[in-house]
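Note that this complex is displayed minus one protein chain, with the remaining chains in position.
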Amino acid sequence: MHIPDGFLDSKTAVATGLLAATGLGVALRQARLHLPPRRVPLLGLAAAFVFAAQMINFPVAGGTSGHLVGGVLAAVLLGPSAAAIVMSAVLIVQCLMFADGGISALGANIFNMGVVGTVGGWAIYYGVSRTVKGLFGCVLAATFAAWCSTVMAAIACAGELATSRTVGWWVALPAMAGIHMLIGLGEGLVTALVLAAIARARPELLQPDAATGPVRSCGVVVVYGVLIALGLALFASPFASSWPDGLDKTAEVLGFKQKAVGPIVPVPVRDYRIAGIHWSVLGTSIAGAAGTLVVFALAWSLARVLVPGAKADNETSPRQAP
Amino acid sequence: MRHDFLDRYSRLHSPIHRLPAVLKLAAALAVVLTVVLLPPSRVVLLGAVSASLLAIAWLSRIPWRFLVRRVILLEPFVLGAAMLALFQPGGWRLFLFLVAKCTLCLLGMVLLSNTTTFSDLLRLLKAARVPALLVTTLSLMYRYLFVLVDETQRMKRARLSRTFTPQRTWAWHTMATVVSQLFIRTSERAERIYAAMCARGWR
Partner (left out) sequence: MSCAIEVRDLGYRYGEGTQALQGVSFAIAVGECVGLIGPNGAGKSTLLLHLNGLLPETGKGEGAVRVGGTPVRTDTLHEVRRKVGLLFQDPNDQLFCPTVFEDVAFGPRQFGLSETEVRERVQQSLAKTGLSGFETRAPHHLSVGEKRRVCLAGVLACDPAILVLDEPTSSLDPKGRRELKELLRQIRITKLIATHDLELVVELCSRVIVLDGGAVVAEGPTVDLLSDEALMLRHSLERPHILRHLHPH
């Protein structure tokens, strides 16, 4: 998902650069305030760890192999701000030393994978693991969050490509989101396996209580939330508002001039598109929601397998804080 | 495991290597910006940039094969993403233009990373007032990349030599165990590094 140079136009590059700089800035400030000195080397080492882990091949059908991204894994093990720094460091080194991900797209890549994927993914992990307690809850939450983070990052990426008019949004979204819904399954599976293995060997590593301060830093949560929402608004809203004419466009391109079914809600003003919910948007949303539920169910089963005797386990409930 | 897979030629001696790092970084950024902002009509300018990059490549004495291989390694992603652009009216021209732009930028960045040592780049970042925590993280990451990749290789080999079931069935579980072990060892190593830093007066 590393966007190379030349795919983003200047306005998108600048916008994502600002979002990334802000997100990373917040994370650095959080770490400076709350990270105990003895964990400082851990950031650098964890970045090297993520890089090394990303190089491992997980064989998939017929010679291809999948790779771990590790955003949610890092967030579970280190806390969201530290993980954001770690993932950004990995992306920076990949960009500067490997030309993997363009330097003009560094902002976008950091925003997508370091902020949306990592912090957004952590938020989902936090929510689920507070509801379902214990190690079972932790593994379940992490698996589901890893899948979500992959998809969310992909959607942001597709949005940026579309806003730059490099790729038509009606190709970008299905291609990116669709493929990453599958890739996300692998990410979820590996995250689950790794966390379960760590929990067996060194359970105390799953409780980074010293990594970040207690929950009173609500302000930080708000800032992260605003950033992600802003990003999604900037890059994902074209999808929401333009689905209707996009489908027409596809129809035009493919040679069918027929108009699709009209909007469900009568539009008061012809050009006020946001009010008109086209059936395709509804259809896609339902499909997306259904897919998400299916993945959640899969994550649940996986966690049951990996954490035997799960439900009764309430003592090892990992504590998390932003 | 080759320990120089990251910056194999960054310590050669050539007119380009001897240039100050800030100049090389600025040049790379200039190339990328020019190429990225170029409208499809300015083919001549694109040609001029290509010529300059090739000249720099020649002056830097980095082996041709290596440069070509590195660029080719990254092309699949470029091609894959660019193919999505085909689904538009006038897609073919856009596709070719995209691929050309990307390849040039790739070449520019590959040249940068192989003519500049990472520690020079870090010094630049520090001078640019990038937060110390981030610079330290990048510094340690770079330093221990090779150590960890080595450890991963060794663990993989050790695991695989004790695996008799068909590779793929157990591979995911094995690799996940390798990753978990790597993390555990990494956090232990981080503690030791912290101790070493304190031993020499770090606060």
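Each chain gets a letter, A and B, in the order it is written, and its residues are counted from 1.
Rule of thumb we're sticking to: contacts are C-beta pairs under 8 Å (C-beta built on N, C-alpha and C of every residue); 3 or more make two chains touch, one makes a residue touch a chain.
These numbers were taken from a predicted model, which means no experiment stands behind them.
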item	value
Visible chains in contact with the missing one	B
Residue in contact with the excluded chain [from B:25, B:56 or B:122]	B:122
Absent-chain interface as seen on chain B, which is shown	3-4, 11, 117-119, 122, 139-140, 142-144, 146-147, 189, 192-193, 195-203
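One rule holds in what follows: only the chains that are shown with their structure count from here on.
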item	value
Chain A and chain B: spacing of chain centres that average the CA atoms, whole Å	23
Sites on chain B touched by chain A in the complex	6-7, 28-29, 32-33, 35-37, 70, 74, 77-78, 81-82, 84-85, 87-89, 94, 98, 101-102, 105-106, 109-110, 112-113, 118, 121, 131, 133-134, 136-145, 147-149, 151-152, 156, 167-168, 171-173, 175-184, 186-187, 189-191, 193-194, 197, 203
Touch list for chain A against partner chain B, complex	2-8, 10, 13, 24-25, 28, 31-32, 37-49, 51-53, 55-59, 68, 77, 85-86, 88-90, 92-93, 95-100, 102-104, 161, 166-168, 170-172, 175, 189-190, 193-195, 197-198, 201-202, 205, 253
